[in-house]
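With one protein chain removed, the remaining protein chains of the complex are shown where they sit.
Chain nomenclature is as follows: A and B, assigned in order of appearance, with residue numbering initiated at 1 for each chain independently.
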Amino acid sequence: MSPEINLTRDPAHLRHGSNIGQPLTRREGMLKVTGAAGYAADNHPPGMLYAVLATASIARGRVTSLDVEAARRHPGVVEVMTQMNRPPLAEDPDAKTNPFMFRMDLLQNDRVRYANQAIAVVIAETLEAATEGAVLLSPRYEAEPARVGLDSNESYAPPAVGVGNPASVQHGGDVESALAGAPHRIDATYETPMQYHNAMEPHAIVASWDGDRLSIDTPSQGMAMAQGRIAGLFGISPDKIHIRSPFLGGGFGSKGLVKGPQVLGILAAKLVGRPVKLVLRREQMYGPVGHRSPSRQRLRIAAAADGRIAAIDHHARIATSSFDDFYEPAADASHTLYASPALATSHEAVRTDVGTPLFMRAPGEATGSIALESAIDEMAFACGLDPLAFRLKNYAEVEPATGKPFSSKALRECYAQGAERFGWSKRSLQPRTMRDDDGFLVGWGMGTATFPALMFAAQARAVIRHDGSGVMESGTHDMGQGAWTAFAQIAADSLALDLDRVAFKAGSSDLPDAGIAGGSAHTATAGTAIHNAGAAVIGKLAELATSDQRSPLFGAGNTGVVARNGRLFRRDDESRGESYADILTRAGLAEIDAQGSGTMDPAAQSNYAMHAHGAVFAEVKVDPDLGQVRVSRMVGVFAAGRVINPRMVRSQLLGGMIWGVSFTLHEQAIIDHRSGRIMNANLSEYHVPVNADVPRMEAFTVDELDPHVNPLGIKGVGEIGITGSAGAVANAVWHATGVRVRRFPIRIDDLLTSEVAGRVG
Amino acid sequence: MNLPLSLTVNGERRELVLDDPRVTLLDLLRERLELTGTKKGCDRGQCGACTVLVDGKRVNSCLALAASQDGAEIVTIEGIAQGGRLHPVQAAFIEHDGLQCGFCTPGQIMSAIGLMMEAQTGSDPERIREAMSGNLCRCGAYAGITEAVLEAQKMLGTSKTERAA
Partner (left out) sequence: MNRFDYVRPADTAEAVAAASEPGAAYLAAGTNLLDLMKGNIVRPTRLVDVSRLPGLDRIEWQADGSLRIGALVRNADLAHDAAFAKSCPAIAEALLSGASAQLRNAATVGGNLLQRTRCSYFYDTASRCNKRAPGTGCDAREGDNRLHAVLGWSEGCIATHPSDFCVPLAAFDAIVEIEGRNGRREMALDALYPPSGAAPERDNVLKPGELITAVRLPASASAFAGHSRYLKVRERTSYAFALVSAAAGLAIENGTIREARLALGGVAPKPWRARAAEQALAGAHADETAFRRAAAAALDGAKPSGDNAFKIELAQRIVVRALTLAAQGTPDRVPALPASPFSSVAGVRHVA
């Protein structure tokens, strides 16, 4: 039942030489452009009912009544699940036995901890009936004052930030004394808003129980982790749970861990004894499925007279929920980019009445990057230097926060190529000095991009069949980054087969655990597992041949064999070889298989700092009177190790750059400070860029061979595009207008300066 | 309340009886006609994922009451490939990688087909971007989408039908 994608006969799929590095079109493209790709909510098992959440309209307090009878009376409503009748769980949803086990709201009591928290589930024969049933519950509450925003509570030092990073770091000399004595100093505070992932696909689940076996369709960036979490909650063994997630309609971190509403769908199915589909309404995604914490970041930078940085101090105030801990590691952005003899980063946190924040595309890196890159721009100007020259002057030859060498770092090439392609040398140093023919203010800004090259853990299984074809199995996750294609390319190379001779199976929890599609590490991690599985099965096949007297490869063990195009050859005499099919047929084997795993190399991790880098250049136009901003051009050049599929890498990078534009100019959740409700919990007023916001945008990669990150040399490109880009746009707005806006997103009202510096036209 | 409803969906005549007047065209397609290619992203006309053609025009099916479409001709993403051959817009989306996660893609493609039938943009990328702005793509595949529309127009020769006015 695991999905298997067969190749289309599109010529772009034909293999020319090595598969890795080829710009193949998406293998699943055919399914996606015909509507045949099955997303979770597209499933409809027989007898299925619809479940709809009723959610809280207060941010803090308790539910005092629900009109369950009114909902039940509504034609078509089958059942209403509340705390009174919710099936029991084997584990307290508020238990937290590890830092990545996040507390869930599963109707365990009458408490409300954030707006849009689930307070009941209505199950009905039709979606229409369930939706209205949820309204008819007419909840009443006892509300307590909501704590909203970064100043609504006492702050404290979080125990750790991000994925177990220390909350404060110091390296080198004393920051305070360096600041005190420096000829150039800036001290600036930047604010970033709450942001919501807003994947186009709302979280959805179709759940069916068969005795104690559970079958679910749900988008997941980490099926094995989801399996484990659900198993714990329901007290069943993980192998009783089958998750199918062949396609995610976007994840961006919000589908990394299974969320409360998905578990409520499973509970609803258990309650009614029938399959149930539960899909979040768009507004319900603003609460229980994570968000990016707001931040207030103070950056103090000191520089010597020649523009060399003497100290960087980056302090971030962030928020988490009242009941759980996730700390956006915003200040950590300063750990890797600019050399500084004195470096300090620190965080403080406040508890507010919101759903727990979570990983959102480049968590910490994006948030910190916009502040750091703005501050670097301010510092460059204070030193009278071009922003690129300033960055080159402060280029980090070793990782500033640790002193470790970089495993590879082609950032200079990115700067050079990006500046050349953009035409950066024609930039004026002074702001508000460039205009286009129509009189619009023109601004050029840049930012440095960086993202860690991470590795988690993944498994894969490779099979060679007696007909000489191959199968690669790894429960990887396609959320748009191109998993179906890139992993198949790696698989084909690892098996030394043409791509169309390899069946790649993914997206199902009954396949080997591919880890998590997050941290821009999925291709690196699962790709390594696939690479190793392929190598292992080829090794077994070679063992079979070289120990078989009937094989032309007999005895080649000493010199070795090479695999190419479905055949093994003697390394010392390529005229001697035979096909995979012949080897297996002679051995009387239907197939041969082997496992492979991908994990980080602890030695390499401790010896090297591993990061992808990039340089982003942006041009904006600003209406001098009306303050409306439009990005007119962007160039990003990135060094991210080996590229598996340039077509998909380009798409990922462009997508990230658009998120950067969005960070600087568009998106923010607006929260009512009295009620704690998000007032723009929709896609009309929570602005993400539309097509017309993204005119000319180019992304390139430079060659970068990294022998340390993993056997394939992959660094990952999923998140780096946001970093650097957000700052580049912000700096371009300053360069266009001379107005330094330090609260994001930049709004029209921020740019309505009193001076009207000339007419358009 | 049972409402008779007669629709042509992807060329096929369907005589239906609606037991609930609240059903939208989107939910009719997805939940009752097994045409799940059309996606629900916001259900409020704010994202374009549910775009279909109704009587030859692109509309948001989430904001169209099914009962009100009686007699209409509906074309969805499932109905545009001919005999296993992709529509040029579909092929161009693959070639230009005008998609990532694929969730908004059916709506993007139906919107692009509608755009070409409207014949207002010509080959001006700026007009295409504006005309495709009713379809959000959170992955940010906009560059590829614009390229795909340009190429499909070229393939279909519709750019010459651009109105002078």
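Quick note on the criterion: contacts are C-beta pairs under 8 Å (C-beta built on N, C-alpha and C of every residue); 3 or more make two chains touch, one makes a residue touch a chain.
Just so it is clear, the structure is predicted and the values come from calculations on it, not from any experiment.
Undergrad: Decide which residue listed in B:Val59, B:Val89 or B:Ala152 touches the omitted chain of the complex.
TA: B:Val59
Undergrad: Using the touch definition up top, pick the residue from A:Asp174, A:Asp239 or A:Glu685 that touches the left-out chain.
TA: A:Glu685
Undergrad: Of the residues listed, A:His335, A:Arg351, A:Arg501 or A:Arg677, which one is in contact with the missing chain?
TA: The single option touching the absent chain is A:Arg677.
Undergrad: Please identify, in ascending order, the residues of chain B that touch the omitted chain?
TA: Residues in contact with the chain left out: 1, 3, 20-22, 24, 43-45, 48, 51, 54, 57-60, 62-65, 67-68, 70, 111, 114-115, 118, 120, 124-127, 129-131, 133-135, 163, 165.
Undergrad: In the full complex, which residues of chain A touch the absent chain?
TA: 57-58, 75, 128, 131-132, 135, 437-440, 621, 623, 625-628, 630, 632-633, 665-666, 670-675, 677, 679-680, 684-685, 687, 689-693, 695-696, 747-749, 752, 756, 759-761
In the analysis below, only the chains that are shown with their structure count from here on.
Undergrad: Residue numbers of chain A touching chain B in their complex, please.
TA: Residue list for chain A touching chain B: 10, 12, 25-26, 28-39, 41-42, 44, 50, 76, 126-129, 132, 198-202, 247-252, 279, 281-282, 478-482, 647-648, 650-652, 654-659, 682-684, 688-692, 694-695, 697.
Undergrad: Can you name the residues of chain B that touch chain A in the complex?
TA: 20, 22-23, 27, 30-31, 34-44, 46-47, 49, 76-78, 81, 86, 90-91, 93-95, 97, 99-106, 109, 125-126, 128-130, 132-146
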